[in-house]
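The other protein chains are all here in position, but one chain of the complex has been omitted.
As written, the chain order gives the labels A and B, with residue 1 at the start of each chain.
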Amino acid sequence: MVTFKIDGREFKAEESQTILQVAKENGIDIPTLCHHEAIEPYGACRLCIVEVAKGRRNRIVTSCLYPVEEGLDVKTNSPRVMSNRKMLVELLLARCSKNKVINELALQMGIKQSVIRPEYLEEEDCMVCGLCVRTCEQVVGVSAISLVNRGITKEPASPFLESARDCIGCGSCYYVCPTGAIKMEDKNGTRFIYNWKVEFKLKKCKICGNYWAPEKQLEYIRKKWNLPEDFFDICPTCK
Amino acid sequence: MLTMDEKVTAIIKKYDSDRGQLVSILQDIQTEYYYLPEEALIQVSETMGIPASRIFDVATFFKAFSLQPRGKHLINVCLGTACHVRGGSRVLETVERCLSIKRGETTKDRKFTLETVNCMGCCAVGPAVKIDGDYYGHMSTDKVNGLLEKF
Partner (left out) sequence: MPNKLRSKEDLEALRRELIKERKSDRPLIAVCNGTACRPYGCLQLTEAIKQELSKRGLEKKVELRITGCHGLCEKGPIVIIQPGDMFYQQVKLEDVPEILSETVIKGTVIDRLLHTDPVTDKKVVHRDEIPFYRKQERNVLGNNVEINPTKIEDYIAIGGYAALAKAILGMKPEQIIEEIKSSGLRGRGGAGFATGAKWESCRHAPGDIKYVIVNADEGDPGAYANEGLLSGNPHSVLEGLIIGAYAIGSQQGYVYVRNEYPLALANMTIALNQAEQFGLLGKNILGSGFDFSVRINRGGGAFVCGESTALMASLEGKVGEPRAKYVHTVEKGLWNRPSDLNNVETWANVPLIINKGADWYRILGTEGSKGTKIFSLVGKINNTGLVEVPMGITLREIIYDIGGGIRDGKKFKAVQTGGPSGGCLPESLLNLPVDFDELSKAGSMMGSGGMIVMDETTCMVDIAKYFLTFLEEESCGKCLPCREGIKRMRQVFDEITEGRGSDKNIEFLEQLSATLVDSSLCGLGQTAPNPVLTTIRYFRDEYEAHIKDKRCPAGVCKTLIHYYIIEEKCPGCGICVKECPQEAITFVGKKKPVVMDEAKCIKCGVCSDVCKMGAIGKR
């Protein structure tokens, strides 16, 4: 157990915990975008940065990854943190200038108009947080997609930019995406996830007749957990 | 003549099917076929148990790899700082104009692929150009045509 401070308040925590974990447990609000409690922290969006001081050394670190230490003095919204965070949101806004979530974030940071020239503004929805890819790998376990290319053209994509053959249609990527960049649609008994160029036949419940999940996903789960053949014939609501 | 299947199997075996050697495996495939055929990468994925997505991301991350077939002759124009300071970017522009392609592209007749490199270690003779295995130093805009005509 170590003792340390966040914004002047003293806390005790296990050494293996991160600053962000302790902050969240204690109602201290630190903004995040690429973070999700079910997934290993990644450190891509940098929004969760805080200023830490230990002895004379003062530095900016991402709270999602920085482990707590004895005697650490953490500031979650010092002037240095705030000016960095504001510029980070400016960069996000310049890339995703029409995205609702990013625009709300910009407003919160007091940004009314982008500091970047209008002709350079882009209209992406994806901000390459990697949550879709990491969820697919760590939670779902199929690694159907990955972050491809390098630098400014880096983006989540299916192998060879073709239909993602390993995708089971669970939609976890869609649910976890913070900016709504994944386009998924269930219609007429079929699920479409347009980003990965996949479509799946949805399973129909034997009782209520509603379509509820992709057959491929159910088959994957069934095989993985060695469940009987008819296990998913009835939807959870009817069960 | 070995088939692609056999060649790829041999390459994987050469590296003991070690996942840590994926980059080396892809490099050998690239050397063999002048690019990374999708077929070969799928075979690597299935043989080594690596998700296709994790091979595709490596294939698109590193500049050494090409997913499109490359030309017969690979031209590398050095854009390292020393060559840049001596006019390397003008040499590149001239090559681009002569071949009607931009860097990273291949000519329609598949004769040349034009790439840039950031320092080959020939700074003394910059601007430097490498075509296949041979180095050419003291390049300037007026020497480009003559050099390309050799091919």
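Convention: a contact is a pair of C-beta atoms (placed from the backbone, for glycine too) under 8 Å apart; a residue touches a chain by one contact, two chains touch by 3 or more.
As the structure is a prediction and not an experimental result, all values here were calculated from the model.
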Among the options A:87, A:161 or A:207, which residue touches the chain absent from this view? A:87
Full-complex contact with the absent chain, from B:58, B:77, B:99 or B:114: B:58
Using the definition of touch stated at the top, determine which of B:67, B:119 or B:147 touches the missing chain. B:119
May I ask you to list the residues on chain B that touch the chain which is not drawn? 18-24, 26-27, 50, 54, 57-58, 61-65, 79-87, 90, 93-94, 97, 117-126, 128, 135-138, 140-142
Chain A positions in touch with the non-displayed chain are 42-46, 49, 60-62, 65-67, 80, 83-84, 87-88, 91-92, 94-95, 115-117, 120, 127-128, 130, 147, 149-154
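The working rule: only the chains that are shown with their structure count from here on.
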Which positions of chain B touch chain A when the two form their complex? 38, 51-57, 60-62, 67
Under the definition above, what is the set of chain A residues touching chain B in their complex? 133, 142-150, 157-160, 164-166
